[in-house]
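Note that one protein chain is taken out, while the other chains of the complex remain in position.
The chains carry the letters A, B and C, assigned in the order they are written, with residues numbered from 1 in each.
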């Protein structure tokens, strides 16, 4: 049975006010298109989780969809700051919960593995445990050694962008994988957004390449270039000019609001956003080929 | 710098009497060739670790190389029993340490991650913790829930068979991966045995396919068909007739001893073993092709 | 049409998978029962193996749970750590399908040793493998095994896997549901109650209204004998 849905239906059906939402992807494969649709639909009171909130969460939080942020690195990588988030964080009323990257990865991993905690070596000598009661210690039952631990994180919905999926949600990705897998397995509901929808046979030809099985996927959205301005390895490069421009847009609440009006509320969907961007925009973002080569699984019968 | 060595030199240099040794590979990619060379060189007092001791450890233990076995499933899969091991286990003096598969996987994973324990949900209501003091409980520092835990396992040497590696030890494998990665990262020394030695550029063309980085590899041995009678996905099938025959060889200590004399001590290396087997032996073990297809990493510059 | 009791057992095992989405396939007889189920009552069922494969569509009957035919054309192949953590412990497995050497009236399973002393066993069996992990993490467990006084015992010699999630036991003689304890719900064709009692090491409980297992159909037998196991590897 096909799980293919348009983005607006997937978001309307699976993302609710008050949900804990993770749009993951470490610099790579960030589903901006899904974040934009969440803004268009006016969701409220979300708890947003991401290692690196990135420009997408600055846009979403600037648009007022969230009441809390769970994260580990709050910046515009290589380009500056996330001013919409900073304005809220530096003022009262907006909640933040902060870890290191490894701590966030561990939270998703414990959520995916249904464990009550995840042990790790970090935080020793850091002030982070003193401001986050969710960072504790646990003693080994073997030698008594203490390590740190973080609790599971189980989003209501995780949204994963990938290079390809079939209509059942069987999903493959290559290049940086971040903690997309852990965040998806930890979630109650999963939306996959894919550059390409491929026949199931393409997935089955290379089963070691799987990121997610359709088993855990609730909706599949076909959305080419849906990770813009982040990148999709082998498909398009990061639009770094946009990241640099965001520093200025985000710094000024009025410019931010105008940008949201023009690019998000002023477009009906990602196709509209892309049309506005124009095809020429991609001229220097498309890489040449660098093929993986094939391996032989063997027709063992 | 190349790490390529003949099997005899790799084993002579890296496997010592009294070592804890893991030859891993779950039914797939089991380095029989390395096990045979350990027999030829007359190692003694090894602690052998494997989820499924399989025919290779029955041969090694039958040949007298080990004093202890750490494992989770002791059988000849689909074919019967491992009689050489059973004779020792059912008698006095030979030490065993027994887990479930998940428990063994967790021990390697904790060893690889340098953690003092690995938490998991298993063993509740089982008698295994009552006979193995290394299976304990640990309470979550968040909600107090108790789960089970196993301690890290750090072999002195892990031996991994794979489809291909470069001379630096950068290794790729496909098909069943077992816990080869965890067992190798957990080990103090690593030997990679490969069906094919490929240029580094083949590895770098598909970096998501990596199993092990050369960083943790001490020696690379080129040994085609070195996993026989187990299999190498896409290269050759399992030699099930041998597994069935082993049931009878292993049941009789004299036949076992004669088999070791003829096939291991009577051959100087794996090339000799293969020559004795004969090329016609492979006629119905070679699969037809089933290619993975390629992905595009993109020449991002 | 004649058929063996092993065939009836495998057919009953296959039928028990109707409507299931994800089945964790244990070592031995479960392999052929799921292969039959995929071809009859459960064409959409996805199979998962402790060897690290999900969504297998084997082109032949697998000789073991690590057969290369389970890999080629599957949906996902992964390190065992991922499969045990995210699929099994993560709660994605509807039903675990296990065999055992001994079962007792509570459904506890023994695949470790025969005899009272673990350290000096009469017979050393393979051990847990993934069974203890599956028994605790699959939503429910179905057991497929041959029944005799030696395998159906009052209390297992060693509790490898807890019976807490065992929901059904299917043998070559009949079918049991398991709540607090095993209750016989169906006798296979040609099997008598006396015969079952003689093959049970405790005072047998009967479910209200014991029925007879519908015999294997001609199509089920054809698939088993011609497609799946012409060399009688599992059906011996």
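Throughout what follows, contacts are C-beta pairs under 8 Å (C-beta built on N, C-alpha and C of every residue); 3 or more make two chains touch, one makes a residue touch a chain.
Because the structure is a prediction, the values reported are computed rather than measured.
Put simply, the hidden chain is in touch with A, B once you look at the whole complex.
Only one residue in the set A:44, A:121 or A:276 touches the chain that does not appear here, and it is A:121. Summary of contacts with the chain left out: across A:99, A:117, A:246 or A:273, the touching residue is A:99.
Touching the missing chain, out of A:3, A:28, A:189 or A:204, is residue A:28. When the omitted chain is restored, the residue from B:139, B:167, B:197 or B:210 that touches it is B:210. Although one chain is not shown, part of subunit A still touches it, namely residues 26-28, 51-52, 71-75, 77-78, 86, 89-90, 92, 98-103, 105-106, 109, 120-128, 131, 174-179, 181-182, 231, 233, 237-238, 240, 287, 290.
Although one chain is not displayed, its contacts with subunit B can still be listed: residues 109, 112-115, 170, 181-182, 185, 203-205, 207-208, 210, 213-216, 297-301.
By our rule, only the chains that are shown with their structure count from here on.
When each chain is reduced to the mean of its CA atoms, the one lying nearest the mean of all protein CA atoms is B. Rounded to whole angstrom, the centroid-to-centroid distance between subunit B and subunit C, based on C-alpha atoms, equals 28 Å.
Subunit A and subunit B have centres, each the mean of its CA atoms, that are 37 Å apart.
Contact of a single residue of subunit B with at least two other chains is seen at positions 120-121, 174-175, 177, 233, 237, 287, 290.
For subunit C, residues touching at least two other chains, in rising order: 53, 67-68, 71-73, 77-78, 89.
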